[in-house]
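In this view, the complex is presented without one of its protein chains, the others remaining in place.
Each chain gets a letter, A, B and C, in the order it is written, and its residues are counted from 1.
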Amino acid sequence: MNKDLYNYILGVADNSLILGQRMGELCGHGPSLETDIACTNISLDLFGQVRSYFQYAADVSGDERTEDDIAFLRREREYKNVLLVEQPNTDFAYTIVRQFLFDVYHVLFLEELKKSSDETLQAIAVKSVKEAKYHERFSSDWVIRLGDGTEESHQKIQDAVDVLWTYTDELFHQTDSDIEMVKAGVAVDVTQLKESYYKKVNEILNEATIQIPESKWFQKGGKQGIHTEHLGYLLSDMQYMQRTYPGMEW
Amino acid sequence: MNKDLYNYILGVADNSLILGQRMGELCGHGPSLETDIACTNISLDLFGQVRSYFQYAADVSGDERTEDDIAFLRREREYKNVLLVEQPNTDFAYTIVRQFLFDVYHVLFLEELKKSSDETLQAIAVKSVKEAKYHERFSSDWVIRLGDGTEESHQKIQDAVDVLWTYTDELFHQTDSDIEMVKAGVAVDVTQLKESYYKKVNEILNEATIQIPESKWFQKGGKQGIHTEHLGYLLSDMQYMQRTYPGMEW
Amino acid sequence: MSEAELKSLEAAFEKKIADDVRIEPKDWMPEKYRKTHIRQISQHAHSEIVGMLPEGNWITRAPSLRRKVALLAKVQDEAGHGLYLYSACETLGISRDELLDQLHTGKAKYSSIFNYPTVTWADMGAIGWLVDGAAIINQVPLMNTSYGPYARAMVRVCKEESFHQRQGFEIMMKLAQGSPEQKEMAQDALNRWWWPSIMMFGPTDAESTHTEQSMKWKLKRKTNDELRQQFIDQTIPQAELIGLTVPDPDLKWNEERGHYDFGPIDWDEFWQVVKGHGPCNKERIGARVNAYEGGKWVRDGAMAHAAKKEKQEVA
Partner (left out) sequence: MSEAELKSLEAAFEKKIADDVRIEPKDWMPEKYRKTHIRQISQHAHSEIVGMLPEGNWITRAPSLRRKVALLAKVQDEAGHGLYLYSACETLGISRDELLDQLHTGKAKYSSIFNYPTVTWADMGAIGWLVDGAAIINQVPLMNTSYGPYARAMVRVCKEESFHQRQGFEIMMKLAQGSPEQKEMAQDALNRWWWPSIMMFGPTDAESTHTEQSMKWKLKRKTNDELRQQFIDQTIPQAELIGLTVPDPDLKWNEERGHYDFGPIDWDEFWQVVKGHGPCNKERIGARVNAYEGGKWVRDGAMAHAAKKEKQEVA
């Protein structure tokens, strides 16, 4: 199999997988029925994307593995999502800021992936970018409303931005497989998205009257499978059924 | 194998297993260093008891299974602990009241188990009852201090008692295997402990200036393996390693 | 309003009901009609919202991506149903906040079935198959109920619920045809959910109140016992089809009646749960109250922002 392509697909898809899982946790516990519906919808869209990516990855692997094997049967160190998306739902501010910081990236990323020389990825990108734009509107809108809302909501958004900011830089890191796939015209060169990303993020945060963190210290490791301690617990729930009842159909 | 004896051992041991697991969650997060040490110690004692019980159960089973297979490789419906011990660490009041409501039972139970015709259970009881008495002193003491402390601490203890009270009645239920083992002189007839239990509990709660709940509605199901929704998440963490890396030694 | 005017409004209202003309929010209606509808519609809305919780409990642990997506979609539909139904209820002159307050303080009820825990994955099948199945039997007649907004909401709700019911049945079928563990899991779920589902139709007719009035307003077309019998008659062959056994030793086909006979229902359990002492009553209301209270700052923030924007636009 084309190992770099396989790794590349997983790197992309794991972000949607883990963020989808986080959003799925909130179902029935959101601050209002409308946000509950929207968060569930985001989770649903992300898992839909995950299925497309992993079905493709399963094809690429050339062996017997299925989308579910890829989703559920890897070990802690084999998930390659960025640290940002695994951060917990501390409160709705963390949830929405995490979503926002990912969505802005996701739209830029998918717009580029539409130009991939790989037709399957191209097709997934075309479908996904519409969803991602909707997510971005939703999350930006809430960041603005709450950032420029009450004093309390402002402070909570500011706190979440301050903490989650340190995870944004990693979005623009590349693994060896990424670099190979960029050369092949398959992958998006994420290093090129950085400027547009921070420009867009800063615009929205400005409108939300949120101060842009000045810290130059960033966290990394997710793309190498070195995660925060939050991921392990997420995985133990996510994998529970597949691990406990191996090899069955559902 | 003697199925009733096997089931009986598991029914007894699962209480220590699940409560030990709950107490283990708190390690490093307690309200003071002293309580942290005490809670870890309780967890440690309980897991020590679990090992003795499950080593014996593994013998009784007569097949290849080990203490770890019994501890980690059963399915949701196969854990037979009472619902009380699986209730979450909502706050320290829940933690200490849950412990107290179990400890009073545990001491009474182990005092009787010392008279079992089964020598192994007898020996485990002799060792465990000393630990359980220490736990009971610790938890009763804290229930009294906090019940009769500040208004806030009083209210929190009262809330925890009100909620957890509904799980006490199940301690005195019997399964079919329990009944068989009582007949055989092996098991404790828990129905005989009820009066002493509520007498002791009421004494302490009175000293703690806590009102005894009047509710006559109780929850049950744990002894039949029908648990609250909390247990599933506890199990997914507890079983994670054994499920993910099957058949290995550690 | 004079006595004569009132009489005439009442007569016009009665005629509409008799003629199967829908009552609309702007129409005059008797106070009792309004109150009864608020009670029933809000109870229905609350049931959708609380009903998200037992299924939401398995979203993070769904066994495959396909099932996870389907479950998310289902729970999202339930939130949507809650939304239409609260809106329908608001047309009767009560705010969503008031309705939520009634739920949170225990003044309003919701379907008792959601006070049972979801213990295994198979419960996702059993709930879809049995609970949605029972709900549909209760709800289909409401597509023709007299109050317009409720009737219209029910058209959509019923359509989606019959999809959910099929999906639940398919989960059960897959399990029943799967490994021995899976089959056991399915049977166990049926064992646990059967009687609570049977109880969803409420007390026996002898003990049921409001029935006559509700019949007239088409909030009800058949009695509790008739609906229960319909559910049982419909469900037994489905269970047989997938090789599962309903946990009722007294169940058997009665050739003469043309219906299944079934064993006695444990009404003590029913009332324990209805009165708030079921296995999960506290958790369910607790989760809703936590979500609401924890979300206060979010709702306040959004309102404050909207007010600022409005001010800017005016200025």
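Following the convention adopted for this analysis, a contact is a pair of C-beta atoms (placed from the backbone, for glycine too) under 8 Å apart; a residue touches a chain by one contact, two chains touch by 3 or more.
This structure is a prediction, so every number in the text was calculated from the model and none was measured.
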Shown chains that the omitted chain touches within the full complex: A, B
Selected from B:5, B:71 or B:171 as touching the chain missing from the view: B:71
Among B:50, B:84 or B:121, the residue in touch with the chain that has been omitted: B:50
Per the touch definition above, residue among A:22, A:51, A:227 or A:243 touching the missing chain: A:227
Residues in subunit B touching the chain absent from view: 21, 24-25, 27-37, 40-41, 43-44, 47-48, 50-51, 54, 67-68, 71-72, 91-92, 142, 144-146, 148-150, 152-154, 156, 234, 237-238, 240-242, 245, 248-250
Touch residues of subunit A, complete complex, unshown partner: 75-77, 163, 166, 215, 217, 219, 221, 226-229, 232, 236
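Here is the rule we go by: only the chains that are shown with their structure count from here on.
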Separation of subunit A from subunit B, taking each centre as the mean of its C-alpha atoms, in whole Å: 41
Junction residues of subunit A, two or more chains touched: 237, 240
Residues within subunit C bordering two or more other chains: 61, 181
